[in-house]
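Omission of a single protein chain aside, the complex is shown with its protein chains in their original locations.
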Amino acid sequence: MAGNHEPLMRVVKRGESPFKLKLLVRLIAVLMALIVDALFIYFVTGLNPLVVYTTMFKGTFSTPMRFSWAMRDLASLLLIGIALAPAFKMRFWNIGAEGQVLMGALATAAVMVYYGGKVPNAVLYAAMLVAAVFAGALWGFIPGWFKARLGTNETLFTLMMNYVAIQLVACCVNIWRGQASGLGKLNMKSKAGWFPQLFGQRYNINLIVAALLVILMYCYLRYSKQGYEIAVVGESENTARYAGINVGKVIIRTMILSGALCGLTGFLIVGGRDQTISTTTAGGNGFTAIIVAWLAKFNTFYMALISFLLIFLEKGAGEIASAYNLNDFASDIIAGIILFFILGSEFFINYKPIFRTGRHETLSKEAA
Amino acid sequence: MDTLIAWILRAIPFGTIIMYGALGEIITEKSGNLNLGVPGIMYLGGFAGFASAYLYENSVAEPNMVFCVALALFCAFIASMLGGLIYSFLTISLRANQNVTGLALTTFGMGVANFFGVFILDGRTATQSLVYKTFQTKLPVLSRMGVIGQTVFGYGFMVYAAVILAIILHHVLSHTRTGLNLRAIGENPATADAAGISVTRYKYLATCLGAGISGLGGLYYVLDYNQGIWATTGQIEALGWLAVALVIFTTWKPLNAIWGSYLFGMLYWLYQFLPTLIGFSVPGYITDLIQMVPYLVTIAVLIVTSLRKKREDQPPASLGLAYFREER
Partner (left out) sequence: MEYAIELRHITKTFGSVIANNDVSLDVRKGEILSLLGENGSGKTTLMNMIAGIYYPDSGEILVEGKPVEIRSPKDAYAHGIGMVHQHFKLIDVFTAAENIALVLDKHEKYDIRAIKAKAREICKRYNFEIDLDQKVYEMSVSQKQTLEIIKMLYHGAQLLILDEPTAVLTPQETEKLFAVMRNMKADGKSIIIITHKLHEVLAISDRVAILRKGEYAGTVETARATESSLTEMMVGKKVELNIERPEPVNPHLRLTVHNLTVENAEGVKILDHVSFDAFSGEILGIAGISGNGQKELLEAIAGLQNPDRDSSIVYYPDDDRDSTAEQLIGKTPKSIRDLGIHLSFVPEDRLGMGLVGSMGMVDNMMLKSYTEGSSFIADRSAPRHLAESIKKELGVVTPSVNTPVSRLSGGNVQKVLVGREIAAAPSVLMTAYAVRGLDINTSYTIYHLLNEQKQKGVAILYVGEDLDVLIDLCDRILVLCGGKCNGIVDARKTTKEEVGLLMTRLKEEQEGGVA
């Protein structure tokens, strides 16, 4: 029959790709993305992209303060990425990090508002932490429970939970600000619940926690029994049942953990970075972190690397914006293009295109 | 009574924005693609429509407003489709993860719209395109016929276009071969493939057309609902997610999107009109809680459908999964 020849190109799944290939494919992807970004910069601004790229470095590296701010923002993004890692490793699409972080932040702020100055600082910190972790865990538990018991679609459920959280925050902010136009910093005078300064900045505590969690989460996923269960459930529920793993229990437990860590992030953001709360406290990091966690394939060290890349781009774009009278939304575009390329490049890692070679099929001998 | 009328007059245009968003996403999801890039796409559509109208107005001495409307619609549709095309290429041809790609598209679309938007703003906080007057033109006689005329015929043409579109989409999905094939792909791409349907082509077309339609929601928001004013805000993003919620609420049926979107509109504006309706004032923070209702309702729908396990109300069975024809 006409038009039904063997296709020009077909693809087969690769078994496992060698590390070199993975690295090469990703490097090419980033390189191509940078070229596309350069073209974009050139056509929009008429500037020499190389000069512009050098300017980008200044965003993060020009002064110690800049670097410190970059690290601060890196900590927020990375913490959420770490929180998402166990859920994603289990193939549970937790799109609700934004809401879970907000709930943690809200609980923290509530403790600060109602108990700030009334109890000793140590007790206050403990209460903030516990409240935040509990609130985040609850926000993770709810979709986790419905997924485990009823099979409710977790992607859509967690997505909706974000907006419930946002409205809750809006409501509380509304109450707390009273007649004022904005909320301002909480406990401005007493500074109750504010993190102490460490090396000159309150948010340095966040950085330390993030660094610690990178290692802890890596170990949890890699060495603990629970981490092992998560890996088995994520790979095949059938195998998990064969091994005697209670799949529902693992799903619920892991979502509580993921939510709790998001809540912890909320606590750190409020106590260490913002000292206040708003609906934008998570600032979209809950979504960006999903991309971070996915691209890093749940390895927390890769997460740190990818988070850094994204923060670097954001800061760099901000620098370009002020240097050339543009605006910092450029960073969204540049980051978007890079993400598209990296996402697309996964294909060449997982699949192998085979081109038509005539009548005989060259059934590939996979590099074993 | 006046409050109720005012409420409806608010709710229906609001509902129309997310109706476009949801109708596009229904088409996309029917093909098995869960595109979380709706907010980004609505940004692309809104900005492209606005920019084309604005630039045309300011480059011609006596702009033809009908042409201007057509131009805005065309540009919004094309720009949104390009967003859908990026998503399609990555998820269908390169089998990238749908959720992650969608979220990246949201970031990208938001970035593009706001980045170029700033050029048009040129230092001002907001600019206005006058084409909104044409968009808002009401039906001449009917719209003045009392309460009914006001609440039923008192809107710009895109409100009616959305309803007609929903009906057309319902017809296409339920009563044509194209719709049948599309639904089959979303349910079971392997079976559709075996029946000789081109899965890839349908997925591309559905996703791109769906994106185009979603983008019209952004256009309607800027050029009608928002009086043609472009400003850098996060408002469209929230609307985009509400559109995704609406898709679940409709259980993937275009006709449900008509009343569902108006209901969401009523719920959204509940906070402003409920106090006057029931006669006593409500503190501001309660209104924030009331704005939560659309999402809570959506969650309830999600739970109830998974509880009842009624097959007609479930998401397309292959939603979110890339299709790969297995070869032995």
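Per-chain residue numbering starts at 1, and chain names A and B are given in the order in which the chains are listed.
Throughout what follows, a residue touches a chain if its C-beta (ideal position, glycine included) is under 8 Å from a C-beta of that chain, and two chains touch if they have at least 3 such contacts.
Quick caveat, the model's predicted, so the values are computed rather than measured.
Asker: Where the complex has a chain not shown, which of B:Asn181, B:Thr207 or B:Thr305 is the residue touching it?
Answerer: Residue touching the absent chain, from the options given: B:Asn181.
Asker: Which of A:Gly46, A:Pro120, A:Gly182 or A:Gly244 touches the chain that is not shown?
Answerer: Selected residue, touching the omitted chain: A:Gly244.
Asker: Tell me where the left-out chain touches chain B, residue by residue.
Answerer: The list for chain B reads 175-177, 180-181, 183-184, 187-188, 190-192, 194-197, 311-312, 314, 317, 328.
Asker: I need the residue numbers on chain A that touch the omitted chain, in ascending order.
Answerer: Answer for chain A: residues 1, 4, 15-16, 223-229, 231-232, 235-236, 238-239, 241-246, 363, 368 touch the chain left out.
Following the convention adopted for this analysis, only the chains that are shown with their structure count from here on.
Asker: Write out the stretch or stretches of chain A touching chain B in their complex.
Answerer: Within the complex, chain A touches chain B at residues 10, 12-13, 93, 95, 146, 150-153, 155-157, 159-164, 167-168, 170-172, 174-175, 284, 287-288, 290-291, 294-295, 326-327, 329-333, 335-337, 339-340, 343-344, 346-347, 350-351.
Asker: For chain B, which residues count as touching chain A in their complex?
Answerer: Touching chain A from chain B are residues 34, 36, 86, 89-90, 93-97, 99-101, 103-112, 114-115, 117-118, 232, 238, 241-242, 244-245, 248, 283-286, 288-289, 291-292, 295-296, 298-299, 302-303, 306-307, 315, 320, 324, 327.
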